[in-house]
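The complex appears here minus one protein chain, its other protein chains still in place.
Going in written order, the chains are labelled A and B, and every chain counts its residues from 1.
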Amino acid sequence: MPALFCRVDETDRQPIRLFVDGKEIEALEGDTLLVAVLSNADRLRKNEFDNKPRAGFCLMGACQDCWIWTEDGRELRACSTQAEDGMRIMTGEVPWLLNR
Amino acid sequence: MKTYLREPARADVIVVGGGLMGAATAFFLRTHGLSVILLERDLVGQAASGTNFGNVRRQGRYLPQLPLSNRSRDIWGRLPELIGEDAEFLPNGHIRVTTRPEDGERLEQYARDCKPYGLDLTIMTGDQARKMFPMVGPDITTVSYSPHDGHANPRLAAPAFGRAARRAGALVVERCEVTAISKDASDFVVEAANGGRYIAPMLQISGGAWGRWMAKSFGEDVPMAPQAPQMGVTEPLPYRIAPVIGSASGVTEEVVYLRQVKRGNIIFGGGRRGTADLVTKRARLDPMNTLRQMPCLARLVPAVSQLRVIRTWSGVEGYVEDSLPVMGASPTVSGLFYAFGFCGHGFQLGPAVGATMAELIATGSTDIPLDPFRMSRFTQDAATGPAATATRQT
């Protein structure tokens, strides 16, 4: 999957690993979850109504178009959440209890 | 001498207040061939009718109201043929749930009592219910299931009736605040803040929470006050919750309810009410109430605790002292009709209130028993005796 974002500086930070839809990705300590995902992939979530991919819009916690789910059913606003080593997130399915 | 901006408009009937009651009445009056003017202060269906929870529920109602409620259920199912749209009515069932034995007993008693009125409920244990409705929480011990009730979109229903009334030939006047209503020898005269004047031999007051002063213009007072039920909605999730789920607890704080719309959002409400103001038209949503609702909702459906609330709101509703609306002909003024004060349960009734009031106005009678809702219970009963003995059951 092509990456949307492009790192231009500050690349000497500690690497961390996350899992996106089960696949391992590498990101850097200090990344927001949004940057961690989009420097590896081209989408964050699906819009609920047309099912098309979305990848955030404002990066400042205003538009709310970057909410993503962790595998264990927590919902996070990717642009304003720090990425943490070992995080497991889902961009396609919603792990809502009633969805299983 | 007062001067008026334009010639008064005349019709057979003036309906004051364009909530669901007024809009539906105007529509059905046209099906009886009467000319109608509907006067609405703001926009049709903007007040209680457009802000309510959207419950289209019969079970749990005051039993003598069931004939009216059954009629409404029938009309809800026929909205597309009547007014050309369905207002997102989803008859996917309604369940009332309890965690306490005493509440469970009340549910069982109600299920027996409502049967003669043609309402068939199924009582289930918690475990039986969870087989059919897996979202129901483990604390729930008794469930009363009404398979043909459901929910609809309040934002769409009253405006749809208003448009249908207009298409059928009613004069629907929005942004027209009625400031005075009086009656001369034969006609009602209505004055509006915009300078308009309207004249008709018959008039219905359907001003919702604002109905009180209108009725008082004719010396008929109702003990009622406005309140603000507290609503909220979650983000959209895949559609998994078919029935409306409501608590049947005897404790106010615990009486919360929720429904999921097809688009996926879960709408909820209940618990303590907020304050409402008739002058500012503001219904206060106290976010502390939202916080109080949350654990109660999670008891009904634990899976909601994973979600987020994206918006809360309220609406101004008129609550009458005895929790019943005022409906029917005025006991003292001929040609004057009432349909207001629906005490938080008028959305489901709306279509039938319209049909029944129109029938009453057009033909002078209706088969739907309206006696429990008569105005005279507050104004004349002391004098007239027998009717006063009808007691209210819940």
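By our rule, contacts are C-beta pairs under 8 Å (C-beta built on N, C-alpha and C of every residue); 3 or more make two chains touch, one makes a residue touch a chain.
Operating definition for what follows: contacts and distances are computed from a predicted model.
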Candidate names "Putative DNA metabolism protein", "Acetolactate synthase small subunit", "NAD(P)-binding protein" or "Oligopeptide ABC transporter permease protein"; UniProt protein name, chain not shown: "NAD(P)-binding protein"
Candidates B:His32, B:Arg100 or B:Arg155 - the one touching the absent chain: B:Arg155
Absent-chain interface as seen on chain A, which is shown: 2, 4-11, 13-14, 29-32, 35, 39, 42-44, 47, 49-50, 52-65, 67, 75, 77, 80, 82
In chain B, positions touching the absent partner: 43, 46, 50, 155-156, 159, 163, 175, 234-235, 285-288, 290-291, 294, 297-298, 304-313
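One rule holds in what follows: only the chains that are shown with their structure count from here on.
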Centre-to-centre distance between chain B and chain A (centres being mean Cα positions), rounded to whole Å: 44
Residue ranges of chain B in contact with chain A within the complex: 134-135, 235-238, 240-241, 263-264, 302-303, 306-308
Residue ranges of chain A touching chain B (in the complex, touch as defined): 48-49, 67, 73-75, 94, 96-99
